[in-house]
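The structure that follows is given in the form of structure tokens.
For this view, one protein chain was removed and the others were kept in their places.
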Amino acid sequence: MDALHSTRRRVTAAFALAASAGLVLSACSGGPGDGASADDDPIVIGVSLPLTGDFSEPGKGVERGYEAWAQIVNEQGGLLGRQVELKILDDQSNADRVVSDYESLIAQDGVDLVFGPFSTRLVVPSARVAQEYGMLFVEPAGAAAEVFEQGFENLFYAAPAVANDHYNYLADYLLSLPEGERPKTAAVASMDDPFAQGTAYGLRDKLEEGGVEILVDEVYPPNTTDFSVIAAKIAESKADVVIGGSQYQDGVNLIIALQQLDYQPKVAAFSTAPTNPEFASAIGNQTEGILSPTGWSETASYPSNVEFVEQYTEIFGNPPAEDEANAYTTGQVVAAAVEAVGCAEQGECQQQLIDWLHENTVETVVGPLSWDEAGRPSGAHLIQQWVDGEIKIVLPDDAKEADFLIPKPAW
Amino acid sequence: MSAQAPVAVASSLETVELTKSFGGVTAVDHASVRFVDGKVNGLIGPNGSGKTTFFNCVTGMIKPDAGSVAYRGNDITRHASDRVARAGIGRSFQLCRVFPRMTVMENLLVAVRHPSLRTLLRSADDEHERERARHWLRRVGIDHLEQAEARNLSYGQQKLLELAGVLMGDPDTIMLDEPAGGVNPALIGRIATLVRELNDEGKTFIIVEHNMEMVMSLCDHVVVFDRGRPIAEGAPSDIQKDPRVLEAYLGV
Amino acid sequence: MRNVSERTASAALGPAVTETVVVVPDTPRRSRWPRLVSLALVVIGAALVLSFPFVAPNPYILSAGVVILNYAVLSTGWNFMGGFTGYISLGHAAYFGLGAYGTGLIVKYLQLPGFVAWVLAALLVVAVSIPVGIAALRVRGASFVIVSIAFVLILLLVFQSWREFTGGSEGLIVPRPFPDLMRPEHHRVFFYLFAALLAAALVAWWIIDRSKFGTALKSIREDEDKARSLGVPTTRFKLIAYVLSALVTALGGGLYALWFGDLDPIFQFSILVGSYMVLMALLGGVRHLFGPLLGALVVGIALEYFKLEFGDTQFHLVAAGLLLGVVVLFMPDGVIPAVRALIDRFRPQQTSIRDVTAAELLEQNRAAATSEPRAGASSDHRAGAAPDPHADADNREVVR
Partner (left out) sequence: MSGSLLLQSVILGVLLGGLYALLAAGLTLYFGIMRVVMIAHSAFLILAAYLAWWFNRETGLDPMLSLVVTVPVFFLAGFLMQRLLVSRLKPLTLTMMSVLLTFAIALIIEGALGFIFTGTQRRIQLPYAGDSLNVFGAQVPVVKLVAFVLAAFALLSLYLLLKYTRFGRALRATIQHPEAARLVGIDTDRTAGYGFGLGLATAAIGGTALSLDATIYPSLHWHWIGPLMAIIVVGGLGSIPGAAIAAMLLGISQSLLQLPLGATWAQTVFYVALFATLMFRPQGFFGGRLAQRF
């Protein structure tokens, strides 16, 4: 990302604002009118991400994914023969910031394309801005049901499945177990976040339909740090299954609190957190048997995935995680549309890109993706489990790298 | 309760068994006092005898623990101080208090006698009110300072301003807490004259004062406080001879 | 600084002055600001504001203009309480959030048109602010600040936790009142709506400022007990000011909801937003009609600038903190008095004539003051200070 350039434009913007607000009647530069792109100009892609605040951990993962994508694309000659340039702003995990970020990216900086932000909460407001400026909006994180119920025509979720379907394989598997091994009770704790709740409640509802009794069902706000009482309730219930609708730190905190109470479930499933590279050390390496859904696998054999993992590892020195992969997928989806339609700028072009994506399937690092008219992808997530100190795919059977471990060893 | 209280005196302000204590200290101790309507009443007593606390209890600045206060036959016990003021009792403070960052004129426009929607929205520039304010400023002798900020006035001028501010509320009874405290002799004379004149115009005064000369020359009726209750009352000349008063002053 | 302004101020009083007179600069003095000039300034200002949507180079700048007008409305609303009575509420974001959420929830559940919901929500906020005001205004000073902060924190908790009703942390989506408008037009319409709301708030503040009610409120700011002793029904008056303040703030919040569309409890009920209101009003000058507006311009632009310039850091917090600290320590009366003093400096014809006399007067004043017997008490008073800060603070804790 061209930080210097970006900074200068922003400063101009601020002064323009100051001047206009100070009501000095002078002409200002920097409107979207500049967007008329010469063929050798870079394609500028605007993104707003939560680099600070409640979602900063996954936000930074997404940032790395986008940066990796840009670097890899540029090394291969760019898009339509033009280099790509990311302009990333920090929305501090605030809805009001994310809107003004996209507004300034589109209207002030005149970016050619936008990528989505992180977290469902921020996707809806920002998708609306994009919609009202007629921009294509491919996003890596807004998986919850409500995202697709807002009537957006420009939105595409760049992952295999919506949140409620993330645990489908796990639910099917648990319910298919013979009577004696099948779990009878479950406890749920979820962050008050559409994505986290979507994943956890997808599993909860399927288990409940299958006859599993839900003993505890707790929700906590995103800024919760003290999990001792929620953990006490879960431990008290002695439920067979514990389901955590978590992002990252909350999942870590909840697991530590459960460990402190010496609660030993047969199945422990947590969204997102267990796939984080720092997860194991954060909970004292007692990870054995913890489950997590993932839309992406490091070892999947899709050609672009092999390339992605290799090049990402080269750039950052460690392999990518799911957030990075989702971001990368977003880039791939947009790139496919741009290459197919042959344009990347504001205006008419955006609608052509949107139409193209509605009608076509895109090959990505998570496999082929296609969408319904609301932008829902039509796949399912893989189920991973920590086995022997590593996180491996255990479900479905045709993709598994290790056998499903049940009951889970003590932590 | 003082046995010598003349029976025929018309009472304007009256307390019955008024009591207030702070922690273990009883500052006002079952004080029953009557002040004479239309006269200049003095309230004297040694330091710490509870005069100011008594003042504050009467005017609603603090809530008494027990006892009652009546003004012209109406019970005003525990009424908030603004209600007491609107009932017609104006007061000054021992350490004079004005509104430091408002002009002299604005200071005078604060007083409220009849709060109503009309008063609320009336412009503070109302010429009638301003004329009244100028009248009182002339009376106390600081009309040339109309536009000065109160905090820039000398202490004596602030005392006069405070008095003018109280008068703007058109009170029937005016309680002054040490009007002569901290001001030079010339000004004491000016204040005394003013009190006299206002009394002639029908205002009742209740004055707490240490300056005996002023009390004796100015007051028609004097109440002596000791240890939170009245020990004697009567005409100044009688009070001066009363052995209990001498004992109270010398004994402390 | 002080000397200069004192000099000029007293100079303006003319030769009739015979005794010590010093007028301190920040008293609004119409005589020094002829009505015509003030009027012209207001007209020019209004014209510039109204023409802004046409000169704004792009919709983003226009939307930033809307944000700043919104801040100006909120800060002016805060100033109904903070400016007149001196009661500093750090939790005024509570009413911003209630106005916004009230509007959104009424639209959502009662299916009423946006602007009807806006008015209803404001009335509801008035109904809420009365009991809250009664409770909060039982205490003064520090306790009032604590209550105001607690109120916004409690609302944050409620709006986060009561998911079934408010949408919880997922937030609430408020439908656009004009669904057919393109985004730039949407901004333009709301720019004018906010401008109209601001104008109404300013007119209301101005009416109160010059009314007897306003004088009474200001006397509460100066010395509440003294005001009471003069018959000012302080409890009632404070409550009226508090409710008015809540009303204006809530109207700002409701309009924000209709404009912005996405409500989030963390932003709507944030102490930070409340503190920006205080900072803006204080910076501009709480005793002045246009103080909060001026503060909103300065702080709003500065905040936008810091977020743009140092976007991915928390530097804007440091900047806001430093600014607040500087204002509190060095110019608690705001920039307007400071600027006035500066302007007065460039009015030679008035200062030069009476320079000497003014200095003499000042000297006289000092001399007269020190010659008085109870020097201790009197000097305290002249400095505008209570004789004993502790006693004063204690009084302020007393509950009626």
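By letter and in written order, the chains are A, B and C; residue numbering begins at 1 in each of them.
Going forward, a residue touches a chain if its C-beta (ideal position, glycine included) is under 8 Å from a C-beta of that chain, and two chains touch if they have at least 3 such contacts.
Treat the numbers as computed from the prediction; the structure is a model and nothing was measured.
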Contact set (omitted chain vs shown chains) is A, C
Among A:Glu75, A:Glu213, A:Glu236 or A:Glu339, contact with the omitted chain is made only by A:Glu236
For the chain left out of this view, which of A:Glu218, A:Glu288, A:Glu363 or A:Glu401 touches it? A:Glu218
Among A:Ser176, A:Ser281, A:Ser301 or A:Asn318, which residue is in contact with the omitted chain in the full complex? A:Ser281
Among A:Ser48, A:Gln92, A:Ser246 or A:Thr364, exactly one should touch the missing chain; which is it? A:Gln92
Please identify, in ascending order, the residues of chain C that touch the omitted chain? 86, 88, 90, 135-136, 138-139, 141-143, 145-147, 149-151, 153-154, 157-158, 160-161, 271-272, 275, 278, 282, 313-325, 328-329, 332, 384-386, 388-390, 392-394, 396-397, 399
Which chain A residues would touch the chain omitted from the figure, given the whole complex? 51-53, 56-57, 60, 92, 218-221, 223-226, 228-230, 232-233, 235-236, 248-249, 252-253, 256-257, 259-262, 281-284, 286, 411
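By definition in this document, only the chains that are shown with their structure count from here on.
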Chain contact topology under the given definition, line, ring, star, complete or other? line
Which chain's centre, taken as the mean of its Cα atoms, is farthest from the centre of chain C? A
Nearest to the mean of all protein Cα atoms is the Cα centre of chain C
Would you kindly tell me how far, in whole Å, the mean C-alpha position of chain C lies from that of chain A? 42
Length of the line joining the C-alpha centres of chain A and chain B, rounded to whole Å: 74
Per-residue overlap in chain B, given as positions that touch at least 2 other chains: none
Which residue numbers or ranges of chain C touch two or more of the other chains? none
Which chain C residues qualify as touching chain A in the complex? 45, 48-49, 51-52, 55-61, 63-65, 67-68, 160-161, 163, 168-171, 173, 182-184, 186, 260-264, 266-267, 297, 300-301, 304-305, 307-309, 311-314
Show me the residue ranges of chain B that touch chain C in the complex, using the header's touch definition. 59-62, 80-83, 85-86, 90-91, 93, 95-103, 106-107, 109-113, 115, 119-126, 129, 144-145, 147-149, 151-158, 165-166, 168-169, 181-184
So in the complex, the part of chain A that touches chain C is made up of which residues? 7, 10-11, 13-14, 16-18, 20-23, 25, 27-32, 51-52, 88-90, 94-97, 99-100, 103-104, 106-108, 120-121, 124-125, 128-129, 132-133, 146, 150, 191-194, 219, 221-223
